[in-house]
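I'd like to ask you about the structure that follows.
Of the protein chains in this complex, all but one are displayed in their positions.
For reference, chains read A and B in written order, and residue numbers begin at 1 within each chain.
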Amino acid sequence: MDTTINPRPVSAGVEPHLHGDLAIWFFIIAELLAFGVFFVAYAVTRAFNVEAFNAAQAGLNLNLGALNTVLLISGSWCVVRSVQAARADLQVQAVRWMAVALACGVGFLIVKVIEYRAKFAAGLTMDTDTFHMFYFSLTFFHFMHVVLGVCVLTILLFKLRRGAYGSHDVHGLETGAAYWHMVDLAWIVLFPLVYVMR
Amino acid sequence: MSSTFTTSAARNIFYGGAVFSFLLLLALTFRTEQVLPQRDQRAQLDNPQVVAGKRIWENNNCIGCHTLLGEGAYFAPELGNVYKRRGPDFIKAWIKGQPTGAPGRRQMPQFNLTEQELDDMVAFLKYASEINTAKWPPNIEG
Partner (left out) sequence: MKYKSQAVAKPYFIAAMGLFVAQILFGLIMGLQYVIGDFLFPHIPFNVARMVHTNALIVWLLMGFMGSAYYLVPEEAETELHSPKLALILFWIFLVAAALTVIGYLAVPYATLAKITGNDLLPTMGREFLEQPTITKIGIVIVALGFLYNLSMTFLKGRKTAIASVLMLGLWGLAIFFLFSFYNPHNLVKDKFYWWWVVHLWVEGVWELILGAILAFVLIKVTGVDREVIEKWLYVIITLALVSGMVGTGHHYFWIGAPEFWQWWGSIFSALEPVPFFAMTLFAFNMVNRRRREHPNRAATLWALGTGVMAFLGAGVWGFLHTLAPVNFYTHGSQITAAHGHMAFYGAYVMVVLTMISYAMPLMRGRAANSNKAQVVEMWAFWLMTVSMVFITLFLTAAGILQVWLQRVSDTPLSFMATQDQISLFYWMREAAGLVFLIGVVTYLVSFFIKGEERAA
């Protein structure tokens, strides 16, 4: 709980600096804890039912999952570029990068909905079997995070356009960016764990 | 390591997190409502005796001593599966025979239920015993 409170502009000192607000880092830790426990539960359950899980897993659409991975990693990259641009007071670039990041996020949601529709059309639900319970729970929990992340990015985009961020202040921007990276990170664990690992 | 920690960020995260969590609960509730018809024996509610039995259950505060599907007071036996444990005749005779008056033993009041009401009660307990409770309780003793 011992945190030094700095003035809001980013300190340029040599001291290591945690970007984004400390509050978002508590939130991120809590979120990763929830995801982490869910992942461990999945892994342990799978270890006891490897064959059933492998059989059910074969029905997943790896291509759509991979496409979504690309979209999220690209989105994270764009957010990084946007923050860098904002720090350098390049407002136009910052807005553009953020808009592309937002598009990646929305793209993820669209791809996910397509994937879900195919699953529902095949009559698969959370209650089909244990694998699908995990598949739908984990991906939907993550889906909700992307929805929230898209809302955050939208707010950041509007604030960037209003010129709220620049070399004088990127605190809020970095805070939102940190959350988006967490959403990305969770997917980077989720995708191999649920889609790829056999 | 230094960091910035502001009230406004903490507040925004709180509101965002609260709305997010509530929406998640609503989504899971929506899914629950979709699945319930396969588990909750709702067809039995067309039987007016089951509905009447639930009202008798409530109006006599049975939950004040017993548990029903594990919820309630822990003073007297679980009744979610009593229909399977004891059967209809025993249940009716038991309710009629109360209180036992055995000294020092826990006592159940006499509720003066009519024969009709006793049958309603049994219908309700039968309904409760057929709800899909994911194999709870662990054994017939409840």
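The criterion applied here is as follows: a residue touches a chain if its C-beta (ideal position, glycine included) is under 8 Å from a C-beta of that chain, and two chains touch if they have at least 3 such contacts.
Worth saying up front: this structure is predicted, and the values here are computed from it rather than measured.
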Missing-partner contacts on subunit B, residue numbers: 5-7, 10-11, 13-14, 17-18, 20-22, 24-25, 28-29, 31-32, 35-36, 39-40, 42, 45, 50-51, 54-55, 57-65, 67-78, 99, 101-109, 111, 127-128, 131-134, 136-142
Missing-partner contacts on subunit A, residue numbers: 1, 23, 26-27, 30-31, 33-34, 37-38, 41, 126-127, 133-134, 137
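Quick note on the criterion: only the chains that are shown with their structure count from here on.
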Between subunit A and subunit B, centroid-to-centroid distance (C-alpha), Å: 40
Residue numbers on subunit B that touch subunit A, as the complex places them: 1-6, 9-10, 13, 16-17, 20, 23-24, 27, 31, 35
Residue ranges of subunit A touching subunit B (in the complex, touch as defined): 3-6, 8, 11, 13, 15-18, 21-25, 27, 126-127, 140-141, 144, 148, 151-152, 171-172, 175
